[in-house]
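Removed: one protein chain of the complex. Kept in place: all other protein chains.
Moving on to chain A:
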Amino acid sequence: MHPTQSSQFEHASLKNYLLDHAYDEMFTGLGDLHRHCEPLLEHFSALPSEELQRRKQAADLSFLNQGITFTVYGREEGTEKIFPYDLIPRIITASEWATVEHGLTQRITALNLFLKDIYNEGRILDDGIVPREVVYSCKQYRRQMMGLQVPRNVYIAVCGTDLIRLENGEFVVLEDNLRVPSGVSYMLTNRRVMKRIFPQLFRSYNVRPIEQYTQLLLGTLRSLAPEGRPEPNIVLLSPGVFNSAYFEHAYLARQMGIELVEGRDLVTHDNVVYMRTTIGLRRVDVIYRRVDDDFIDPLAFRGDSILGVAGLFNAYRAGNVTLANAFGTGVADDKALYAYVPEIIKYYLSEDPVLKNVETYLLTKPKERQHVLQNLDKLVVKAVGESGGYGMLIGPQSTKAQQEEFARKIEADPRNYIAQPTISFSRAPCLIGDELQPRHVDLRPYVLYGDKVTIVPGGLTRVALNQGSLVVNSSQGGGSKDTWVLSQ
């Protein structure tokens, strides 16, 4: 369907804007504009194409000069790329956001209770809601965490949940990221660039601010400090400059005014963590760690890690230092466990989930596996422990050979994979060349959990910039755009 046929906007930039069955963030199914998008389209249509290009270049240059780049793995060295940025903001209405906020708060509360439970009494396992084998066979399950008390019982201090919109416009959860979710710096810098490039448009919408995120994050971390440390020394632990998210680590540390440390800056002695400073050793109380469990302490976990700190886990067990997030949170964002999250929410909160899951086939169940193997060309298959768009099969866009390869992998290790229907998630207008075209988008809001749950209104909208692509990950040709949550 062609939107301009019934739309009041007859603009050349829309001539290739074709609607399909996916939900469109700008047009209704009938080709009319969503009301909240009218000023947006009006504004963009009024700008000459050269002016639009000029602003786009200004934005790109601003990202490059700020060094807002990420590293692409698996290629030659020196592949620092800017995260492609789309100029057209994605708009979320106040009522849509209210649902998202409610749903995410509910979900993180329940998942946190789940982690506390499985690392302590294990009631949910005794009651048979979640099968023991799903938990214990998870690579992210850390038996070292059994019986360990974490401050305020908060395991997940920072989380970034991936949401998508179904064809009817409903937001559903695609993935929980409970380990070290990244991307929040892009959310913040996108906003800054957008405000500079389209000040009038921004003002004309009542957009809720997000700039308070770093302060909230600092507050969250401070609230989790070990007892008896009223002025906690909080640090951000990064794997270092070669990590793909290093820009973000540096950005957050600077914005919070805390030290950015690497493993080699920290030492432990008598179960206390110190950092090496020019005036000697200084005690560390809270570590916002952006290093995976596996690499964080070569004594407790992977011995070949050079990113971690020997003895850190013992200091943590002794309660002398807080880690955010806690160890072992990855068990709750395992893609196989994901299928049980609605039950987990009901079990702990006696509420129905506000945000639904995407239908998920567990390949350990013979019947479901059978169905999946027969329909590999229609489904999406994901490895349970992978992220970043690596290790997945998108059935409709795959070759016969790829399907056979995945079939073999599934037969060999069914616990390691799940399958979901190929969802045509929603599309938003993007500036491609000098015209607007729809591209698939998701949404990653950032949830903070300290003394309470806080979510800044918005998040990172990621875009699959390649036409027809459903993969939004930056490592796979994805980009991002600013996300405006309206206050009314």
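Here are a few things to note about the model shown:
To be clear about the criterion, contacts are C-beta pairs under 8 Å (C-beta built on N, C-alpha and C of every residue); 3 or more make two chains touch, one makes a residue touch a chain; residues count from 1.
Everything that follows uses one rule, which is that contacts and distances are computed from a predicted model.
Per its UniProt record, the hidden chain corresponds to "Alpha-E superfamily protein" from the list "D,D-dipeptide ABC transporter permease", "Cell shape-determining protein MreC", "Alpha-E superfamily protein" or "Putative serine palmitoyltransferase". Here the missing chain is touched by one residue of A:R264, A:K378 or A:R408, and it is A:R264. Residue A:L64 is the one among A:L30, A:L64 or A:I306 that touches the chain not shown. Only one of A:G128, A:P230, A:G280 or A:P366 touches the absent chain when the whole complex is considered: A:G280.
Listed residues A:Y251, A:F327 or A:Y449: the one in touch with the omitted chain is A:Y251. For chain A, the residues in touch with the chain missing from this view are 64-67, 240-241, 246-247, 250-251, 253-254, 259-262, 264-265, 267, 269, 275-281.
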